[in-house]
Structure formats: C-alpha cells, structure tokens
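Before anything else, here's the structure in question.
Here the complex is missing one protein chain, while the rest keep their positions.
In this document, chain identifiers A, B and C correspond to the written order of the chains, with residue numbering beginning at 1 in each.
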Amino acid sequence: MSSQASALVMGVGPEKGLGAALCRRFAKEGMQVFVCGRTKEKVHAVCSSITNQNGGAVPIVIDVTDIEQVDKMINLIRDSEHPLELAVYNAGNNLPQKFLDVTAETFTSMWKVLCLGGFLTSQAIIRLMLEQKEIAVQQSLLFTGASGSIRGKSGFSSFASGKGALRMLSQSLAREFGPQGIHVAHVIIDGVINGDRVVKGFPEFAEGLGEDGLLDIDAIAENYWNIHCQHKTAWTQEIDLRPFNETF
Amino acid sequence: MSSQASALVMGVGPEKGLGAALCRRFAKEGMQVFVCGRTKEKVHAVCSSITNQNGGAVPIVIDVTDIEQVDKMINLIRDSEHPLELAVYNAGNNLPQKFLDVTAETFTSMWKVLCLGGFLTSQAIIRLMLEQKEIAVQQSLLFTGASGSIRGKSGFSSFASGKGALRMLSQSLAREFGPQGIHVAHVIIDGVINGDRVVKGFPEFAEGLGEDGLLDIDAIAENYWNIHCQHKTAWTQEIDLRPFNETF
Amino acid sequence: MSSQASALVMGVGPEKGLGAALCRRFAKEGMQVFVCGRTKEKVHAVCSSITNQNGGAVPIVIDVTDIEQVDKMINLIRDSEHPLELAVYNAGNNLPQKFLDVTAETFTSMWKVLCLGGFLTSQAIIRLMLEQKEIAVQQSLLFTGASGSIRGKSGFSSFASGKGALRMLSQSLAREFGPQGIHVAHVIIDGVINGDRVVKGFPEFAEGLGEDGLLDIDAIAENYWNIHCQHKTAWTQEIDLRPFNETF
Partner (left out) sequence: MSSQASALVMGVGPEKGLGAALCRRFAKEGMQVFVCGRTKEKVHAVCSSITNQNGGAVPIVIDVTDIEQVDKMINLIRDSEHPLELAVYNAGNNLPQKFLDVTAETFTSMWKVLCLGGFLTSQAIIRLMLEQKEIAVQQSLLFTGASGSIRGKSGFSSFASGKGALRMLSQSLAREFGPQGIHVAHVIIDGVINGDRVVKGFPEFAEGLGEDGLLDIDAIAENYWNIHCQHKTAWTQEIDLRPFNETF
C-alpha cells in the first residue's frame, strides 16, 4: 500500500485560478492531488501541468452538487490507497444582481454550488477521514469563504446567503470534528482574486485595481497550506485575506 | 378603499407559539392580520382567537417554499386593499442531529423552510411594498433568527447553515431596501421559546429550564412591534433576545 | 419611604443632546431622574426643563472618571430613597485624528471618559442595585456604544479603542449580573446624532446629511426605554440603531 498522502481540491477551473493554484501547491509538497471540477478540459489541463512537473494528479470531472457523483469521487479516492489528508471546498460562483432580478432558480443554484456541494462532499470526506484515522498524519477540511460570508450587501443576496450558509456549516463541523482530529477551517477571501475569471471576464475592472490590488492565487494557496500544517494545539478556524490596499 | 394597515406573519403554528403571539400582538394594534401557516387547523384556530376579540384576521394556508403559493398569498393581500405595513418571516424548524446522520433531503428541506421561503416571500413582499409606498405609513420586514444564525455548533449543521443563510439574506435586503424606506431587521432569539413546540414536545427539558428560563412569546412579540415602530432615523438591523439567566 | 423609582443618566450635556433626551424620556414615565454631567449650567438647564413639566430631576455635577465623586453621587442616590431602577452610561467624546497626531494624553483621557468612568460608575451602581434588589421592580444598566465599538477605522484609534473597551466591559457585566437580575445592555449608535454637538459644532456636515440622515434623540431614547421595559425572559444585550439611509 502506498503511504503517499493525497489532497482533494473541489472547484478547480482555469489554470490561472485559485483551485488550480491550490492543486499545484499541494502537489509541490509531494501529495497526490485529486483535481475536481465540472469542466473536463480545465481539469485535465491542470492535471497535465502538474504531471509535467512530475507531480501526481488525478482528474475527477463531476458536479459536487450531485450525491451520486460525490460518492463516485470518494470511492475513487478511497480505492487509490492514498490517505486523504487535505480537502478544500473551493466551488463557488458569484452573480451580482439587484434583489428583484434574482430568480428562484438562480438563488437555489447559487446555494447548491456554494453550500449544498459543501455539505455533500464534507459528509463523504469526513466519513473517509474517520476510516483512515490510523493511517493519516494530519486531516484538514478547508472552505473558501468571502466577505459575503460575514456581511450581506446590496446586490449580493444570493451570494452572501449561500456563503453565509457554508460558513455556519464549517463552524458546525469544526466544533463536532475538531475534537476527533479533523481540522476544519474557513478562509475569508476579501477582495478580487487575480485569476482568469475576473482578469479575462472583467479586464477593465481588474486593470483598475492593479496587480497589487488583486489577491495573488499562489499567495492565497500558501495560506491554505500553512493552515493544513498547523500543530494540533494551535488550529485556526477562521482567517481573512485581502490585498494590503483593500478598503474594509 | 380601506386605509386599515395589514400585517403578515408567516410560520404560524400552535396558539401557544411565537407566530400566533405575533399575530395577536399586531391585531391588538388594530392591524388586519394575515395568518400564514402550513396547517389549516392551527391557522384557523389562531384566526378565531383574534376575531373572537374583534380583531381582523385572515387565514392563509400555504407552503412558503412554493413560489406559486407565495404568489397567491401576495395577490390575496394586494386585493384586500389593506396596505401591507409589516411582514414577519417566522417559518422555521430545528432537528438536532449528528452531522453524519443528516440526509441530503433533511439538509435541503431545512434550508428551504429556513431560507428559500424567506427569499420567495421577501421578493413578493418587497414588490408589493414598493407598489404601496404612497399609501403605507411604515414598512417593515422582520426575520426570526436564532443563536445558530451567528454560531454553528455540533449537532446543528443544517439548522445553523439555513439560519446563517437567512441572516445574510436579511442583511443584503436591509442594505438594498433601507434607503428605499423598507425597514429590514433580524431578531436573534437565543434560548428556548415557551411555546407548545418545546413545552409539549420536550416537557422534561422545558421543566428543567423553568418558566423564567424560557422566552415568553408575548414578550418576544413586544420586541417585534417595537422594532416596527422605530423612527426612520433610528432603525435596528439586528437585536438579540434571551432569558436573563441564559448562558451565552 | 418613597417608592418612586429613579433613573440615572450619566453624560448629560446640551438640552438638544442624547443625555438630555434620555432624562426627559424617563421623567415622562414618572421616574425621579438624576441628571449627571460635568457642566453645571447644562445639567441645571436639563433639570429645569424637566421640573417645569412637573417631572422630578436632581442635578449631579461631577466627573465620572473620579472615584470619589462617583461615590458621592451614589450616596446621594442611595439617600434619596428612590430605588435606582435604570442607569445609563452615556458619557463620551470623539476626536477624529490621524494616529500619529494622537498624544498619549488624548488617548488616555479618551479611555477615561469612554471606559474608566463606565467601570467606576458600574461598580457603584451594581453594588447599590444589589442592595436594593428587594425594593426594585426592574434593574437595568445601559451603555451607549457606537460603530467604533465594533470596528476600528482610520482616524478613530482612540475613540474605537475606548468604545471597544466599554463594550467588552458591558458583556462581562451582562454575563456576571444578568443571572442576578440586572439587565446590562449595549446600544450601538451607528451614525450622527441630531444634537447640538454636531448640529452646532459642524453645521455644514449636519446639513449635508439632512434631517433624515441624523439620528433623532427622542427616537434613540425610546429604544433605551423599551430595553429597560423588556420582560426578564427576553432581554437584549446588544442592539444597533442607525438612520434608514445610513451606509453600513
């Protein structure tokens, strides 16, 4: 049996994106990385970039809001015999809209990707981690949050509601499973990420903020890694990250 | 056209319950009260107790998580020609469970009643309130929260997640519609309510806390009324309520 | 012995100010009001305006940051034989300054008026309230907070630090003395008060906000009164108040 530990990153999109940066960061540490996203091309591109550097990466193309697909994902990880030591729920989306323009479908689908997927995957992950207690050195389950997680504002009703739901889920898990050795933490990213989603999607907006005004994806990933490495007597439940010049 | 203002209370259950107490409190002020709940017998019993005291009460038996039923409810209120000045989203439920015992169905249905219903009804209510801006004196939309709204704990993953989602929704609405004259507030009820749900459902637990250790439903309702009456230069967005001897 | 209850308001300044409005509000309920401030003329003017309306008001001209003067104040109240049922610590000050311009003297004197006075008077008040437990109907100790109490921002280092200190004091007291029947609450005033301090001190600024953008002093006072009247099973520890159009 292999004793190489594995990491799972959910919500992996473009190579220049937080999900991909997390995968690369964990692979650099020698972990086998399960790269999970909805878009086959993107997931495979991230895997290739890792394997090209002699890292270990396995693509998992699924929708994390579908319980059957989640089960398949976990079985694949369990069968790999790489103990799962680190999982990140990074799936998300944002769609600023006036409240009266938000359809019930949008509100629901935002919640599904922001929170329900976190619930479904957390359950499967925690079950697996409890099974693997003896063979894992460190077990962490991290969630990507946002300023909307702690503050609802005009135009962000569906985003803030979904992120607020995920945050309370993460706290419940931290309090239930921390004493069982699973480190559950929530990272509040307060600002705009320097990734393709914004840089390509809203180039003028990104330019206006400038390189220094956008959160560097590798810099963010470094913090996830540091949280994973924390000694069990000094665990973080919540941390915020923002550019030095962000107004908050 | 009648100029008598109306109030809508959603989530009305037993006569000895917070929803019913809110209805009675608002009726006492001379408001026409729309009494909304899922169980016909309960809704009608609350209406009778109000009309018996010469108050105005109209039963609305619907499921607030169903958009079509919500539309019907709002049309009924609009057609009544009583301007809607006060609405309370009080629907909720709780089911403490170990996280690994929570099914996806439970997690989803908790969110639906705790948050989605709040979204669907808020949209319909706010649209109506904006239409009635000229004929309404005061317009308030209040949400019932809980300690789980601000703190996830072991055994409360689905409850806290749903309540956290509702809280962020309420903040988003407060910031978007406050400047338009709609007062959106969130009431955190931190403790056990002295209503049938707990007193009849868990009699020993309720007895252990004692009369003084349970939140009196009329006392809670008084606070909702006070928030509705606040002058527009001194609005509350969030208030907490708990028994004097509650640990917090 | 008289059984008329009394209220104490600390930090009373101009007649058009929050302290004065609180005094008038409590006097209107028939309470004997101890009007406490540093400036003799202002304190006496507020007392006169109350006694002219047949209310009961006693001037106390002291500095609440001086323990001996505080003792004198409490002895005067004790000797009056009006049980002290309500006390408000409303003393405060603000002086926006760049951090590097704040002298140690300013930082210290801000803390003294914002927090130390609250400590000294709370101790004396709580001792008196415990003595009077049998003869008092309701016992409340309220603190005036601000947005700076929960959020430090540029230019407000001494103000936020002093207010943050007072808030943590109020929470400690709420948790220690709530179960003993003393209701300790903290009111966060988020915005500019429509009182002489700003209206006369910074007339253009006040005009820019407009009548509706300034917190009405009587409207604020109404909320303090409502908190005092809360049933002991539904006490508030913290409430926020702001104009409907305030950005937050």
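Everything below uses one rule, namely that a residue touches a chain if its C-beta (ideal position, glycine included) is under 8 Å from a C-beta of that chain, and two chains touch if they have at least 3 such contacts.
Keep in mind that this is a model prediction, so the values were computed, not measured.
Colleague: Quick one: jot down which shown chains the absent chain touches.
Modeller: Among the chains that are shown, those touched by the missing chain are A, C.
Colleague: With the missing chain put back, one of A:66, A:81, A:196 or A:240 would touch it. Which one?
Modeller: A:240
Colleague: Among C:6, C:32 or C:157, single out the residue that touches the unshown chain.
Modeller: Result: among the candidates, C:157 touches the missing chain.
Colleague: Touching the hidden chain in the complete assembly: which of A:80, A:108 or A:223 does that?
Modeller: A:223
Colleague: Since one chain isn't shown, list which residues of chain C touch it in the complete complex.
Modeller: Against the missing chain, chain C presents residues 67, 98-100, 102, 104, 107-108, 111, 115-116, 119-120, 122-123, 126-127, 148-149, 151-157, 160-177.
Colleague: Determine and list the chain A residues touching the chain excluded from the picture.
Modeller: 175, 178-179, 181, 183, 191, 194, 211-216, 218-220, 222-223, 226, 230-248
Here is the rule we go by: only the chains that are shown with their structure count from here on.
Colleague: Can you report the angle of the rotation that maps chain B onto chain C, using C-alpha atoms only, to the nearest 5 degrees?
Modeller: 180
Colleague: Just give me the whole-number Å value for how far the CA centre of chain A lies from that of chain B.
Modeller: Distance between chain centres, rounded to whole Å: 34 Å.
Colleague: Quick one: report the Å distance separating chain B from chain C, using the average Cα coordinate of each chain.
Modeller: Centres of chain B and chain C (C-alpha means) sit 32 Å apart.
Colleague: For chain A and chain C, what's the span in angstrom between their mean Cα positions?
Modeller: 46
Colleague: Of all residues in chain A, which are in touch with two or more distinct other chains?
Modeller: Counting only residues that touch two or more other chains, chain A contributes none.
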